[in-house]
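All protein chains but one are shown in place.
After this line comes subunit A, so read on.
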Amino acid sequence: MGLREYATTEGGRAATLVAPPFLYALALLALPILAVVLFSFWTQDFMTVDTSFTLANYREILDKPIYTMLLGRSLMVSGIVTLVTVILAFPVAYYVSFHVQPSKKSLWLFLITIPFWTSYLIRVFLWKVILGYNGVINSGLVGAGIIDEPLSFILYNVNAVIITLAHAFAPFAILPIFVALEKIDRSLLEASQDLGESRVTTFFRVTLPLSMPGLVAAVLIVFIPTIGDYVTPELMGGAGGKLIANMIQTQFLQLNNAPLGAALALVAMVCVTAISLVFVGLNRRWLRGR
């Protein structure tokens, strides 16, 4: 079969369609990751890179507490951000799905995505304005006489990072939960009440389990990118709020130690993958047959 005939078959057509993005992903995703993997097994020798295979970088990451501490903090921050975001997103998604008229639902979704109209960077800076020493919250509370001194625990620390990230990722959590809730056949809720359950117990026995796929998706969508987030901890984290991404950046650009940076990046990636796989496993359990 010649190439021309192959292109007209079902498989051939699919291959033709998928080839451009596939090549793109290969060149811009797979090859760079391969380069990172290679670099992580090399070492920096002042100005040159020593390309002999070694595990020295990984040993250093394990030996020096700063790296494991940063990794632990990153995991903790993304964990809290995920928890806060999903818990806050669920009621919003629930309200839009169950209490907004069908004709107004798309308007609500549109409103939820409005924050995306401004750039991420600007939104982070805006939180600075809100949380800052002379920011909206502090001057408001001082002006109202509720506090005498501006609150200091809401800027340039981990708390500020969590608040900013939770806000930035809220729409990403709302949308998958909303979709899962929309897919629930409303007669199931009536059936549950018919079989003796109240509205509250119906929520826990029917609505919540059936929205699990959306919840798991929301958790993944928030958790994975926040672990590697660089901008927010850089701008909002101060000295004590830096995360693993900031250290990777420092290694690559300031300390000129690309191999160690690459190893750190890989370790973070493996952590994210491991945790994500647990959630994918959970998702599978809930999705079984649906």
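The rule is simple: a residue touches a chain if its C-beta (ideal position, glycine included) is under 8 Å from a C-beta of that chain, and two chains touch if they have at least 3 such contacts; residues count from 1.
In this section, contacts and distances are computed from a predicted model.
Set against the options "RagB/SusD family nutrient uptake outer membrane protein", "Spermidine/putrescine transport system ATP-binding protein", "Blue (type 1) copper domain-containing protein" or "3'-5' exonuclease", the UniProt name belonging to the omitted chain is "Spermidine/putrescine transport system ATP-binding protein". The chain omitted from view is touched by exactly one of A:G72, A:P91, A:G140 or A:P209, namely A:P209. Here one chain is not drawn; of A:E5, A:D63 or A:D194, the residue touching it is A:D194. Within the complete assembly, residues 185, 187-188, 190-198, 205-206, 209-210, 286, 288-290 of subunit A touch the chain that is not shown.
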